[in-house]
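All protein chains but one are shown at their positions in the complex.
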Amino acid sequence: MSQTASKVSVGIIGASGYSGEELVRILLGHPGVDLTAVTSRQYAGQTLAQIFPRFASNPKARQIRFSEPNAELVARQANVVFLALPHGVAAEFARPLLQNGCRVIDLSADFRLREGSVYKEFYAHDHPAPELLSEAVYGLPEYYRDKIKSAVLVASPGCYPTSILLPTLPLLKAGLIEPGEIIADSLSGVSGAGKKAEVDYLFVECNESVRPYGIPKHRHLSEIEQEMSIVSGSPVQIQFTPHLIPVNRGILSTLYFRLKAHLRADPGLESKISGAYAGYASEPFVRVLEGKSLPDTKNVVGTNFVEFAWRVDPRTGRLIVVSAIDNIVKGASGQAVQSFNIMCGISETTGLV
Amino acid sequence: MSQTASKVSVGIIGASGYSGEELVRILLGHPGVDLTAVTSRQYAGQTLAQIFPRFASNPKARQIRFSEPNAELVARQANVVFLALPHGVAAEFARPLLQNGCRVIDLSADFRLREGSVYKEFYAHDHPAPELLSEAVYGLPEYYRDKIKSAVLVASPGCYPTSILLPTLPLLKAGLIEPGEIIADSLSGVSGAGKKAEVDYLFVECNESVRPYGIPKHRHLSEIEQEMSIVSGSPVQIQFTPHLIPVNRGILSTLYFRLKAHLRADPGLESKISGAYAGYASEPFVRVLEGKSLPDTKNVVGTNFVEFAWRVDPRTGRLIVVSAIDNIVKGASGQAVQSFNIMCGISETTGLV
Amino acid sequence: MSQTASKVSVGIIGASGYSGEELVRILLGHPGVDLTAVTSRQYAGQTLAQIFPRFASNPKARQIRFSEPNAELVARQANVVFLALPHGVAAEFARPLLQNGCRVIDLSADFRLREGSVYKEFYAHDHPAPELLSEAVYGLPEYYRDKIKSAVLVASPGCYPTSILLPTLPLLKAGLIEPGEIIADSLSGVSGAGKKAEVDYLFVECNESVRPYGIPKHRHLSEIEQEMSIVSGSPVQIQFTPHLIPVNRGILSTLYFRLKAHLRADPGLESKISGAYAGYASEPFVRVLEGKSLPDTKNVVGTNFVEFAWRVDPRTGRLIVVSAIDNIVKGASGQAVQSFNIMCGISETTGLV
Partner (left out) sequence: MSQTASKVSVGIIGASGYSGEELVRILLGHPGVDLTAVTSRQYAGQTLAQIFPRFASNPKARQIRFSEPNAELVARQANVVFLALPHGVAAEFARPLLQNGCRVIDLSADFRLREGSVYKEFYAHDHPAPELLSEAVYGLPEYYRDKIKSAVLVASPGCYPTSILLPTLPLLKAGLIEPGEIIADSLSGVSGAGKKAEVDYLFVECNESVRPYGIPKHRHLSEIEQEMSIVSGSPVQIQFTPHLIPVNRGILSTLYFRLKAHLRADPGLESKISGAYAGYASEPFVRVLEGKSLPDTKNVVGTNFVEFAWRVDPRTGRLIVVSAIDNIVKGASGQAVQSFNIMCGISETTGLV
């Protein structure tokens, strides 16, 4: 239990939800981390072991106690701080943490958008810390690895955006698809709704049920379109429909792309698509399925992998791509730790496999 | 939609939970019922169709609106009133309803116990209407059919007690088992916890989980032991352990009985057990399984049936009985309507098959 | 149990799967039906009650025994015969049944296509009874009610097609959407895979899992495109992706339509859409949701209803429609009985509510 000088002292603010619990799980097992502060208004004074019975036999979890969320205090205990807080609340904590010299990885949506005006359009209130937007780096390692290295503020991507952007961006970049014709149909496990005591997320309301929500303008659209627009070089608007399905974890996104007209009869089409994805061969957490395999959330749940498969439909001229992630790992806490590893010069997969 | 004179006007107070919704379902389809009042503080002003989308195409459900729960008002609209309220609250409504001439069928625990002192022991407060306890009839039709006929106040049994009492009482009555050695191990679907916004009953907390609770002294023990004691002729104490399992509906109770010592070597043992259950052959909602069949909640969910099977274990001298019911139907609303039919002289299975 | 002259004698060939069991359930409770023959190679000799424990207390189910599937024999016992058999097998039974004067309602895909060549393209073998294709009526009551009345052979629609066609056909008919730009993204419960002993459909393989299959050319495409083409007046090709989700029953289809260009700025657009669906107001089993309501499979499971809601997305110029059905009821056995009622001049909702 003694900490060596080489470990990074880490804090988590807002550690009581599902993403927070997963951060705790990953960081307790991370050899480069010394978890020095975890906060929760609700659980202050209790140990991690008491609140998360799953970790009850972990000596560190029996020792570490939740404290009240106090940015200044946490800043004295940790060099890197994860924020696992609701949208709107995270920004309030980021400012003092940064002022006190911490590097911050925010799992909320607060710093994902480059423009305060887009934030206001989608989140219906003024951005709480607009001066920090230009400092934030979007924490999608496959696209922003270099910027993440030196970032002081990382905005870790949303779960839906992660499942949609990773299979889409290479196609946009390679100019294979019509940017204005993208449809993303996504299915999420119930943990995506958070650990909130609401009737809608009771077992009886979700089990033996499947339902759409947030049609047609879900908040996550804003960051998806922002990143697609950047890669495309011009504004992209997409269609996005999220659904709630009765699994604890996992997002499956089925993506419909219109192939550029000149490619439909191109005999080299399939190798162009493979080529667009070739860069992912060196990515530690991206898996492009081959042959007849199709994604299944059960193959990625509990891991930081995204897996996807693609099919050309010659009848319709569309390219169909289906991706799967664990919404709490690659879609939240795992990806945040991936950024953490990059920021700290630690091997990127540490603590994640 | 015109009401004929032969229909009974019926009200439901507290119709917003799972038992209330099931009462609505059954009573909307009941040919002898004119549903004239349904109350819910939370939903007052809205139609049944708006709150319960499942009934959205039912013309009556589109017409009937929830009103504020007001006993006097309901008493003017209905001759028979179902109370689907939390324990402790039901009694407050029962008194004015009875004073205003209604007959009352209470689904809560408020009137199930004969002694206010036992109520206080198990529910930790004085009984709110002790003067009514002697008027109440325990609404287990298989045992109290005659009293139910003329009852003005029926205390409909709890879900666990129904699943345990029906297979046990005949054995006690026939003197086949040791009354002091009964163990009931019960598994309940999550609807048994009600439609409460509590973290413990969120999908993610219940799915892929099974857990005991209320050990060793669950409130339902009181009515189970009361009814067993009555049939036994002397006080009975049993062991009872409820568990929560990830299904919407259904209770499975596994019952362990010690056979009386003189019966263990009795070659007529099995026919004595069959004989004890023979009376159930004429019961419309009791199914004693034969041959190799064992109960499965999926065979009774959505119905008012209890099914059970029994096995003698010659190695241990025990009799094992396993029973299954739908906790919301035979364990709550269905059984309450069964009592209603008896009270009103309607064929007992009306609206229930 | 005595049968009156007014009842129709009915047989079911292949009653051992999920659709067969549901047919049994509906027909046992149908006041206009005398169920005279049920066949199953596997269960011949056993009663319905023995094979389907859910019906164990139903006197008819305790009496009726499965027989070997013999078309001539069944033709002597029944005037109307339901075929709940695998694709390819149904046609073999239909021919002798029709020759012996029965009217036939086939739940398989064998008679849904008008052209044997399309059948061969999608089912990979010659049609087993091409001479009957012209006699068959597609059993979607909302579109073929008049033809169903006098049909001798009804091809009851597939589950996915039902969920997709009912919300789409009115839009095509009204000319509101581009016929060449339709995308249907569907989620099905596991009962859709049938009661087959295959590892892929084991509990452990399906629970906590969601996965696509049959991309990009599922067999059901053929009947969907056929019916859309008929209404459109020209060939329609659509995009269709089915997925398997961990629920027993239910299909949710999310449909993406491109609005005709001239309608995008039309202030009357929403009322035109409402108008297109206005005809459904008189349909007994179609529910167009209003206000903020969105479909949820749990609101239709166990019923013969389809419910759907629509949203215009002004950002993208698309119309999104989401529909929900019970794949075994409106998607199979319930819809087949709806056709039966129409064929026999019985009120269309009999046995279905």
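As written, the chains take the letters A, B and C, and residue 1 is the first residue of each chain.
The criterion applied here is as follows: a residue touches a chain if its C-beta (ideal position, glycine included) is under 8 Å from a C-beta of that chain, and two chains touch if they have at least 3 such contacts.
Please read all numbers here as calculations on a predicted model, not as lab measurements.
Touch with the chain omitted from the figure is made, among B:A44, B:A197, B:V210 or B:V353, by B:V210. Touching the chain that is not shown, out of B:Y256, B:F285 or B:F305: B:Y256 (per the contact rule at the top).
Across C:V38, C:A94, C:I177 or C:C206, the residue that sits in touch with the chain not pictured is C:C206. In the complete complex, the residue from B:L23, B:V137, B:V322 or B:I342 that touches the missing chain is B:V322. Annotation: of B:Q237, B:S274 or B:S347, B:Q237 touches the absent chain (contact as defined above).
Annotation for subunit C: contacts to the undisplayed chain at residues 18, 189-191, 195-199, 201-208, 246-248. Remark: the residues of subunit B touching the chain excluded from display are 183, 185, 187, 205, 207-213, 215-217, 237-239, 241, 243, 245-250, 252, 254, 256, 294-298, 301, 311-313, 315-316, 318, 320, 322, 324.
Although one chain is not displayed, subunit A still touches it through residues 53-54, 56-57, 208, 285, 287, 289, 293, 296, 298-300, 302-303, 305, 307.
Assume only the chains that are shown with their structure count from here on.
Every chain gets a centre from its CA atoms, and the centre nearest the mean of all protein CA atoms is that of C. The pairing of subunit A with subunit C is characterised as same-residue: of all residue numbers used at this interface, over half are used by both copies.
Seen from the C-alpha centroid of subunit B, the farthest chain centroid is that of A.
Averaged C-alpha coordinates put the centre of subunit A at 46 Å from the centre of subunit B.
Note: centroid distance subunit B to subunit C, computed from Cα atoms, is 37 Å. Centroid to centroid, with C-alpha atoms defining each point, subunit A and subunit C lie 40 Å apart. Multi-chain contact residues of subunit C (touching two or more other chains): 208, 296, 298.
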